[in-house]
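This is the structure I have questions about; it appears just below.
Of the protein chains in this complex, one is absent; all others appear in place.
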Amino acid sequence: MSKEPIFDVAQLAHVEIYSPKPDETLWFFKELLGMEETTRQGQSVYLRAYEDFYHHTLKITEAKEPGMGHVAWRASSETALERRVQALDASGYGQKWIDGDLGHGAAYQFVTPDGHQMEILWDVEYYQAPEEKKSQLLSRPQKKPLRGVPVRRLDHVNLLASDVTENRSFLMDQLGFRLRENIVMNNQSEAAAWLSVSPLVHELAFMGDQLGGRGRLHHLCYWYGYPQHLSDIADIFTENGIKIEAGPGKHGVSQAYFLYVVEPGGNRVELFGDAGYLIFDPAWQPVTWKEEQLEKGIIWYGSPLPAEFFMYGTPVIEPAKV
Amino acid sequence: MSKEPIFDVAQLAHVEIYSPKPDETLWFFKELLGMEETTRQGQSVYLRAYEDFYHHTLKITEAKEPGMGHVAWRASSETALERRVQALDASGYGQKWIDGDLGHGAAYQFVTPDGHQMEILWDVEYYQAPEEKKSQLLSRPQKKPLRGVPVRRLDHVNLLASDVTENRSFLMDQLGFRLRENIVMNNQSEAAAWLSVSPLVHELAFMGDQLGGRGRLHHLCYWYGYPQHLSDIADIFTENGIKIEAGPGKHGVSQAYFLYVVEPGGNRVELFGDAGYLIFDPAWQPVTWKEEQLEKGIIWYGSPLPAEFFMYGTPVIEPAKV
Amino acid sequence: MSKEPIFDVAQLAHVEIYSPKPDETLWFFKELLGMEETTRQGQSVYLRAYEDFYHHTLKITEAKEPGMGHVAWRASSETALERRVQALDASGYGQKWIDGDLGHGAAYQFVTPDGHQMEILWDVEYYQAPEEKKSQLLSRPQKKPLRGVPVRRLDHVNLLASDVTENRSFLMDQLGFRLRENIVMNNQSEAAAWLSVSPLVHELAFMGDQLGGRGRLHHLCYWYGYPQHLSDIADIFTENGIKIEAGPGKHGVSQAYFLYVVEPGGNRVELFGDAGYLIFDPAWQPVTWKEEQLEKGIIWYGSPLPAEFFMYGTPVIEPAKV
Partner (left out) sequence: MSKEPIFDVAQLAHVEIYSPKPDETLWFFKELLGMEETTRQGQSVYLRAYEDFYHHTLKITEAKEPGMGHVAWRASSETALERRVQALDASGYGQKWIDGDLGHGAAYQFVTPDGHQMEILWDVEYYQAPEEKKSQLLSRPQKKPLRGVPVRRLDHVNLLASDVTENRSFLMDQLGFRLRENIVMNNQSEAAAWLSVSPLVHELAFMGDQLGGRGRLHHLCYWYGYPQHLSDIADIFTENGIKIEAGPGKHGVSQAYFLYVVEPGGNRVELFGDAGYLIFDPAWQPVTWKEEQLEKGIIWYGSPLPAEFFMYGTPVIEPAKV
């Protein structure tokens, strides 16, 4: 008899990033990626893509260094939230309930074994478009903006971890994430893992931190869905002095059509340019890429990844001198 | 306290259609849509798209008239299957267990209130590519074919029903489908409903049968994900004498970028040309299109739907003489 | 011995349209189509697309009624200009030299037999981007704008004519246009003709004016080159209340991937969404569509043309009552 899966986490709700250059970071997300500012409070600005349904999916907080503030997950129901809080509490990685933030109610904070700050919540505030932004496309929370090349929705986060297996197992055991793909080296170490709670290949990935850091952000990713929009935004990035780290190109892993840039505050951002593939098989066997299969796994076709892709994360750590 | 959802059905597994011209129907699916033949048995041929993971997603059975044989759903687990069989049995619409078919094990048969034949199953046979068709893209069950404009996977079925509300409620109550979008006319009748068990807007839709039929097929849909491929296949259809009924165009409902054709056997087939939008919100409130909003709901932009779109289904019924 | 062709006209230089709602017309071209305003003078505003090299390609002049002011052609050389002026003068359709306008020097005015106002010129002013708009893409006269879905360059004009053959012959004989495609009805009348001086299928088309008008504009066309941008601008048009007359769809004639809208001032505008095909054959035999081939000629696939497409032009004429 197959084991019953856990369906208690529904989705990635929002991500908070830190920026030492909040004005430039805002310009990047608003003018180039066409995101919408919901509100500001304290040192933080709250943004959403035009097809994001909630109050925000991105919180940009001014800070001395770039990095990730926290990742928030939405539970599948109130009961599901309670179950997960119990599990997290028992795991030793649970922290405490907070009253919430702009855009959502009570949230339970916890950390990954590596120390990435996370929270899980149920109550969310839905974005309500003012009259002039209401779309006749009823499933679209607002009209498509006329600025830049507008991203559609938050897609995933990719985190660096000192121990991939420990961190991904924690999320699988405590939150019900499923392992979709991973990379296993010849020495049997797990170099990276892609996890999801939905048919997406991942809402979350862990990659081994080659600089020995803990709890760092590799990138967050917004979604276009259309390949042409990666060409369009790549053009806009080049015109506007934003260095493209890699892409457009197609990963074998996750089949993502990718583009990576570093926003002016220093955090890496991925833009996702197609639908990828979706996993509906309830008995999915993880796709494991062995070391000798990795070349095609990293790049199926297109722009190769530079060495810094495997090193750079935020907060920034200087590679040890050789 | 929000009610706990049912997660017992994982996906649309396969569809059987009837064709009075099986050779021509096969040519359509194999040479134009690039599908792969797995095997033949009796009067049936079993096919899959190159990114379909199981033995088949389409069974074409020779018959006097076009129409739908059955729709098969895969449960989320063995236990989930048992729960659903109990519910179906209790509903009065359950029928019986069958030993299975090529490509899958035991399946429980049932009908919708309208009489559409369905089954639910757990055991499936995975497609194993022969050596020369194995892809180095490990999440792809076989190499992309070199014939036609190859579709990637089965997406959904759309069924005509004498009573939309009754049929969609049955699937929501007995199988856990969620209502994603619907059309409600000024007289409060529900003209159509889009349902899913996953973040897809629908694996199944019901539309009112305006000719008074019961249990008919409106269309089945295969997925490309890329808009250009709708242009490519539209070109190929025109070159090869396949009449395009409508499209390419964009529905407001479901945000699908669509193309509709009638395959040589008489069944309508949709090709889906982009990623659409995905629903991750666990508390999703159905999008309801009122009669006065319907124009944009049916066509957001692009090719309009002809009158026959709202009438024609298989098996074919002649419209009553006026 | 084959006759030597005339190479004296190089390109479509600019078009002037009249608008009774100049503010709304400007909003359409600047905010939705991302065009750039070069300057204003009197009742006119001068605009260009971001890949147009000259001072302007569109002059919008306030007027009581929509319609076309004039079409300007650039000669291949000063000598070529002189030859064409002599020919036009001898044809009886030449008018007079003018000193020029903003953006260009002396121009020779003439009319088509139908009375469309045209001019031919040599001296042009090149657009010089201010420092902050200079692109590092040296063949691009300025950075790609961040507004709307920016068109790339002026493509062609389509004119209604009381006698297609007379008007197209005039341009072939006097200016060296080549006939690329035409439509010939069963009664041998020429219903439409597509003409060019370059490998483009047309910089100019004539269609028979079914309302009996003379000298009217059917549409002017700006070019995207990429199919996705037609979907993008169609979405933007629907969001912003601009009625799409037809498209996206693919003409058989000219192989254009088209979208037609009426700008707020009343003039029809086409957006061209792919590269079309180019004619390099110096002995090109015109492609003639007969009446029975016309269905595929008008629509190869996609959105059909409504009846008004064949009637509406500017200035507007009311169809005679039946």
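The chains carry the letters A, B and C, assigned in the order they are written, with residues numbered from 1 in each.
By our rule, a contact is a pair of C-beta atoms (placed from the backbone, for glycine too) under 8 Å apart; a residue touches a chain by one contact, two chains touch by 3 or more.
Bear in mind that the values here come from a model prediction, so they are computed numbers and not experimental data.
Peer 1: Sort by label and list the shown chains the missing chain touches.
Peer 2: In the entire complex, chains touched by the missing one are A, B, C.
Peer 1: Touching the hidden chain in the complete assembly: which of C:G92, C:G241 or C:P282 does that?
Peer 2: Answer from the full complex: C:P282 touches the omitted chain.
Peer 1: If I consider the whole complex, including the chain that's not displayed, which of C:Q95, C:S162 or C:S198 touches that chain?
Peer 2: Hidden-chain contact among the options goes to C:S198.
Peer 1: List the subunit B residues touching the unshown chain?
Peer 2: 31-32, 135-137, 143-144, 146-148, 226-229, 235-236, 238-240
Peer 1: Suppose we count only contacts with the excluded chain; which residues of subunit C make the list?
Peer 2: The list for subunit C reads 1-5, 7, 10-12, 51, 53, 74-80, 122, 136-140, 152, 181, 198-201, 225-227, 252, 254-255, 274-275, 277-278, 280-282, 287-289, 293, 296-297, 300.
Peer 1: So that we can see where the missing chain sits, which residues of subunit A does it touch?
Peer 2: 227-228, 231, 234-235, 237-238, 244, 247-250, 257, 296, 300-304
Note that only the chains that are shown with their structure count from here on.
Peer 1: Quote the value, from 0 to 180 degrees and to the nearest 5, of the angle by which the CA atoms of subunit A must be rotated to coincide with those of subunit B.
Peer 2: The rotation relating subunit A to subunit B comes to 180 degrees.
Peer 1: Can you check whether subunit B and subunit C touch via the same residue numbers (shared by over half) or via different ones?
Peer 2: On the two sides of the subunit C and subunit B interface, the residue numbers are mostly the same, over half being shared.
Peer 1: With chain centres taken as the means of their Cα atoms, state the distance from subunit A to subunit B in Å.
Peer 2: 31
Peer 1: From the C-alpha centre of subunit B to that of subunit C, how far is it in Å?
Peer 2: Going by mean C-alpha positions, subunit B sits 44 Å from subunit C.
Peer 1: Considering subunit C alone, which of its residues make contact with at least two other chains?
Peer 2: Within subunit C, the residues that touch at least two other chains are 227-228, 231, 235, 238.
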